[in-house]
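Every protein chain except one is present and positioned as in the full complex.
Right, chain A next:
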């Protein structure tokens, strides 16, 4: 049962700034500059929440794992690329988690993947032989429901879901009425003369996340709710560009679905998943821990590490997922974690030089 808490909107994204186009088109643009206008598009494209604070020093390779472990009370782990890859556990994970627990550390798992509920993730952990409590798991599907709880979203209003089962389950658990979800994936529209698409005027929020059943019907339904229902919220579980549905390749992520709705409404969503600090605020409130006592461990700079930095905790990048050492050290990268290491099992092997 979720407790209702008022969370200050410190997690809301910074005002979007226009970003410049990618350099890979720069040479083409030079050739074609007479044809391409300097388009001052009236809508703003959002940038990621860049840590534009002070220039950070380069990340340190993790040498003394014990020192890091002793300095914090809680470890927050991302899942894909840190604990598992697709359906396979990453080497050394069970032993590492056991060691941390034996040292009295609190373990929390925060994932932007909204396709499953906490309960369903609990089952995945169990199948992989890890003993993790449902209460220790925070998926962005849960975050969306928790956010609505925190603002006392009225129970007589509905939520339109562009997303999968995980979001529906969490909304149901929190006592919210919903429409949409996977079954709307079968709905087709025909742009025929005289056709008018109706929508439920009682929808007070549209939640958008990864949706493999995404289609034009849903885009229009979500757009109509956001534009025509007064005060309708536009909430994104996350904005990841790519996701690892299988471990063999990258797949277009939740950021695409969110991008489409931003495209039609030209509104920026409230983001509840990483790098927004909503989940960090939620769990630090829930467990009564201070941010300085936390270390965020993840494989992605623009979600995991930025999440940790925005939240004010320590950050450790692992190279067992999507980010390579080359990417971390590239001059194009401005996000520097406190530490980096190859995988979390390094906690077991990296010891202080002297005892």
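Here is the rule we go by: a residue touches a chain if its C-beta (ideal position, glycine included) is under 8 Å from a C-beta of that chain, and two chains touch if they have at least 3 such contacts; residues count from 1.
In this text, contacts and distances are computed from a predicted model.
Trainee: Between "Vacuolar protein-sorting-associated protein 25", "Sodium/hydrogen exchanger", "DNA replication complex GINS protein PSF1" or "Phosphoglycolate phosphatase", which matches the UniProt record of the unshown chain?
Mentor: Of the names offered in "Vacuolar protein-sorting-associated protein 25", "Sodium/hydrogen exchanger", "DNA replication complex GINS protein PSF1" or "Phosphoglycolate phosphatase", the one UniProt assigns to the missing chain is "Phosphoglycolate phosphatase".
Trainee: Of A:214, A:282, A:307 or A:340, which sits in contact with the chain we cannot see?
Mentor: Of all options in A:214, A:282, A:307 or A:340, contact with the hidden chain holds for A:214.
Trainee: Taking the full complex into account, find the residue in A:128, A:241 or A:350 that is in contact with the omitted chain.
Mentor: Counting the whole complex, the residue in contact with the absent chain is A:241.
Trainee: Thinking of the whole complex, not just what is shown, which of A:181, A:259, A:298 or A:337 touches the missing chain?
Mentor: A:259
Trainee: Need a quick check: the contact residues on chain A for the chain that isn't drawn.
Mentor: 19, 21-22, 24-25, 28-29, 31-32, 34-43, 45, 86-87, 189, 191-197, 211-216, 219-220, 223-224, 227-228, 239, 241-242, 245-253, 255-267
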